[in-house]
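Complex shown without one protein chain; remaining protein chains in place.
What follows is chain A.
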Amino acid sequence: MNALEFDRYSIRFGDFQVLREISLGVEEGSFVAILGPNGAGKSTLLKSVLGLTQGLPQEGRVQISGSVRVLGKDPGEVPPDWMGYVPQVKGFDRSFPALALEVVVSGLRRSWPLRIRPEERRRAEAMLEQVGALHLAGRRLGRLSGGELQRVYLARALIREPRLLLLDEPATGVDAVGEADLYRHLEAYQSAHSQGAARVTVLMITHDWEAAQHHASQVLLLNRRVVGYGRPEAVLCHECLAEAFGHVGHAHSLVMGR
């Protein structure tokens, strides 16, 4: 079954066509790496799944499935805890007095905690520990580094135990060890929360070709339209890269030169 389906989906910002006629079925349980140049519409694609593009001129459909409860639903109809999201731009108010632990709990409650219950604290701390960020629990969010923020936001996305994970460049700013950890966590989460046919699906935007090749079950090459979608070895070919990026420069030699 497809966890996610795009049917001739297009979206514009004013006169600017960001995504054109995206048709794509993401099978449940996939780990999709989304690759493409800056401005390719990768973030916009994830936002369309989250229902954040409502009110913009869109055509076609985005549908989410995964169970009897969630069968061919529009983004706005899916239970909000179905999806976990790590945004690319951490657009939070830097002067807002927030502790990392509260941010994780907000992922559970979908609102801001006035008081954190012991049970919530326990879960949030366990989640932070899993992503190697327990030591950040009591730190102020506005004072964390980029890589530290990524870990806190990942814990925030995972704590609600989503069936569909939408991660927008979650490895950016994370150190090399942290990046290896990230894939380990995601794979562990995916297998721990998949029973039988009900499987967790991950969509992750990245610029790391090598990691995509190693860890993703599918690769989506995107440049305003679908340039390629399929198994990494099929999609990360010379012609596809040339088509997605317009030129095969350094990025290509990184993949092919190994």
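The rule we apply is simple: a residue touches a chain if its C-beta (ideal position, glycine included) is under 8 Å from a C-beta of that chain, and two chains touch if they have at least 3 such contacts; residues count from 1.
Simple rule for what comes next: contacts and distances are computed from a predicted model.
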The complex's invisible chain, by UniProt name, from "High-affinity zinc uptake system membrane protein ZnuB", "Ferredoxin", "ABC-type quaternary amine transporter" or "Sarcosine oxidase subunit beta": "High-affinity zinc uptake system membrane protein ZnuB"
Selected from A:Tyr85, A:Trp209, A:Tyr229 or A:Phe245 as touching the chain missing from the view: A:Tyr85
Of A:Arg20, A:Arg61 or A:Arg109, the one touching the omitted chain in the full complex: A:Arg109
Residues of chain A (touch criterion as defined above) contacting the omitted chain: 50-52, 76, 80, 83, 85, 87, 90-93, 95-99, 102, 106, 109-115, 140
